[in-house]
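I'd like to ask some things about the structure below.
What you see is the complex with one protein chain gone and the rest in place.
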Amino acid sequence: MKAPWTWALVAAVAVGALSAGLWLGAGDGTPAPRRFSTAVKTTPVNPLAGRSKPHLDHAAFFPDSIATPQDVTKRCLECHQDAAHEVMQTAHWTWLSGDVMREGHLVRIGKKNLLNNFCISINGNWASCTKCHAGYGWGSADFDFTKQENVDCLVCHDGSAGYSKGKMGLPGEKVDLRASAGSVRMPRRDNCGACHFNGGGGMGVKHGDLDDSLINGSGDNDVHMGRLGFDCVDCHATEEHRIPGKMNATYSDSTRALRMECGDCHGATPHEDAQLNKHVARVACQTCHIPAFARKYPTKMDWDWSQAGDSTRQDDPHAYLRIKGAFIYKDNVVPEYAWYNGKMERYILGDKISGPNQAMNQPLGSRADSRAKIWPFKIHRAKQIYDPVNQVLIPPVTSGEGGFWTKFDWALAARLGMEQAGLPYSGKYAFTDTHMYWPINHMTAPKEKALACTECHSPGGRLDWVALGYTGDPVGGTRHAR
Amino acid sequence: MLPLDLSSAGVWVNNLVFLLIGLGFGAALEQSGFGDSRNLAAQFYLHNMRVLKTMFSAILTACLLLFLSAAMGWLDFSKIFVNQTYLWPGIVGGLIMGVGFVIGGYCPGTSLVSAASLKGDGAMFVAGTLVGAGIFGEVADRIGAFWNGSYTERLLLSDVFGWSLGATVVAVTVLALVFFFAGEKVEEWMATGAAPRWMPANGKYMSAGALALVVALFIWGKGMPSPEEKWEIAGGEWQAQLDQREVFIHPLEYVKTWNDAAVRLVTLDLRDSTAYAAFHLDAARSVTYPGLLDEALVFELDQLPPQGVVVLVSDDEAAALAAWKRLKMQGVSNLYILDQGVKGWGELFAPLQAHHGFDLSRPPARVLEAFPEGTWQAKIKLKTARRAGGLCS
Partner (left out) sequence: MRAKAYLNPYVGGVILGVVLFASFAITHSGLGASGAISRLQAGVMELLTPGHVDRTGYLAAMGGGTRMAVNHSSIFMLLGTFAGGMLSAWFAGRLKPEIFRGPQVGPGQRLALALLGGTIMGFGARMARGCTSGQALSGGATLSAGSWVFMFAVFAGAYALAYFVRRLWN
């Protein structure tokens, strides 16, 4: 080329390209922090960085008023033809999420047929319990699980904040189905939270690490949801309505759980300090990074059913309810720790109780199990009804017909419940202690508030080393070969 | 203050306005010779730099008019639609467009003008764009992660380079003038085959260029009006709202909004650091009055989605109002003040807290039931549309 001016143009373009390249490659300018030992720290992948979540306004698809919730579902299925089928394969529909081996057989279990130590069992109590079922009309044992139009699309996808569910999972009376249907979008925290923040009968009762404080919450309360603005589905990334992440399920060896892990974004070496990275193999991230749960709202830690029925006591949802008994709520609770390899053993209907303090579920794993890590748990303790002769826990009828919540008659509630469950009943009932493990995964504190070394590695530390299978604190003193 | 608000003018007035603007657009394109694909393609063979000259003259003119009006306080730039940045889709799409440009000889707007002047190639090109857009529509959902990625809601060149708006305008002006000069010289070289004369000779062009530079330098020197100055000019629009206390929300409405997952709530606490450390609402951030103009905060607030709500907390109502005006002039749409501030908050919830024992910084949603209906009126009305969506969206 002859003329310098063409070169000038070329140079201008080159300069522009170079600037663009520099801009794209530029870091965020934060200074490197001090380190004790060098390690390769994996920079976490932020799934929300630079991502826009497009939203298709569905109002134009629902111009007319809608009479029944099933009409909504049918309309959804006209375009989203596979959606109901996909949901029907999942635990949100079947309420069966795990399995156990009993006498050589694989038994599928879930909320449908299990007991817990909160409201205990849905058997006989379907109408009120299925308020949180992702479907319409489950009011008895005969619910038809094959009818697609009974899948509830709105509970997860409603964007109007005006959708609620009542008995048998049917929409509340004031719900405007047309407005709700037209507002659908990807689930936000209030969709998941409508059920998962309110389990066990009230806000914050059950999980301890899931409650309303996560909505528009602070980064101190939960780094991902408060500071980074993650919605549930940003970690629980769902394909074809299969939502990963259930930790509190029992899985036999034949079932593979669909889960996600901190390491999926944070990598295997998330710390700069090599000593901390060594902990990753044996200590769950949650252990150090969730120092306490129920930090804003208290959670139920103890539930004594045996005190229920006393009409002379004043009802107070945080202390005593005639229908339920006496409770103890705590906030800022320090978790209890146990080895957990991802599978739990589970007490199921008909199992003989093992002793005076029955474990409703038991995290499996030990120091010797290389897949196990030390996890934080909320342990909910209860005193609940059982059959002392047959040595089984009783699933009483509570909210259902003839149940304790209307008749205040344990004998009746127990008999009806055992009949429903098809279990032999001696006619005698008493109350026994139980406890249940709830893994703590949310309310991740900012890294400045993570546990310091001495929280565990000190005489008054959080971990019961002997219970965990060590002779003592592995740091300091004699260390045994692993 | 510009831009005009045509929302109350009715659909047909709006449509007529767009039609008229389109008329001007089409006419200007056709008069500039862009109804002829040969003119357009010639750009890429360097013997006719018409496209470069017209495009950059247009951009420069509009840019100078926009920012001159903004600097003089005649136009509120925070209300102007700025294309969202989707970096990689823009780059990939742009490269593809370049290929289409040099094969077909038009771009969508010019092809319309060409078709309108009865040119067969223009008409075929328009038909092609329909097909191409259709193909993209089929593919779009599948490449959604890419197409919706590398996104920033409102990113200006001044943000990228860390310069003031005025400095960026000057830089753009200089770039355009350099392009014009280079374009002229390339044309000269391509026409004569000999090295062009270096000295710029055309007096008219020199004057025009100098004028553009002078305007740009003036914009830089004058700077954009401060929020207070903008308020003097345009704040009257909101004074009625302030007088009728439409932007003051009751603590119970705040609690309700807190628990509304559809809203992205940002709470700014304007009190001093000691008061903040002693007590603050959960998720509230401590910001000083000068800190409201902090680049990082302004940028962050600019990226808020339509459901973003900003609430100001202070015990000094005058301070809260001043902060409100400042942020309003920065372009925050949904902006409110907590009525009675932290003091009122404490007075309202303390009796309840004594009885029920909850964290005062985060009362649970059920406190709403403890007050009779009519205790508070809903004031928050979300502006659900984007800041005037663009036409190509």
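Going by the order they are written in, the chains are A and B; count residues from 1 in each one.
Operating definition for what follows: contacts are C-beta pairs under 8 Å (C-beta built on N, C-alpha and C of every residue); 3 or more make two chains touch, one makes a residue touch a chain.
A quick note: this is a predicted structure, and the numbers were derived from the prediction, not measured.
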Touched by the hidden chain, restricted to displayed chains: A, B
For the chain left off this view, which of B:A62, B:A191 or B:V214 is in contact with it? B:A62
Hidden partner interface residues of subunit A, rising order: 13, 16-17, 20, 54, 56-63, 78-79
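By definition in this document, only the chains that are shown with their structure count from here on.
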Subunit A-touching residues of subunit B, taken from the complex the two chains share: 46, 84, 86-87, 144-145, 148-153, 160, 175, 178-179, 182, 185-186, 189, 195-196, 257-265, 282-284, 356, 358-359, 361-362, 364-366
Touching subunit B in the complex, subunit A uses residues 2-6, 8-9, 12, 23-24, 50-54, 159, 161, 188-191, 193, 203-204, 212-213, 215-219, 221, 226, 229, 296-297, 318, 331
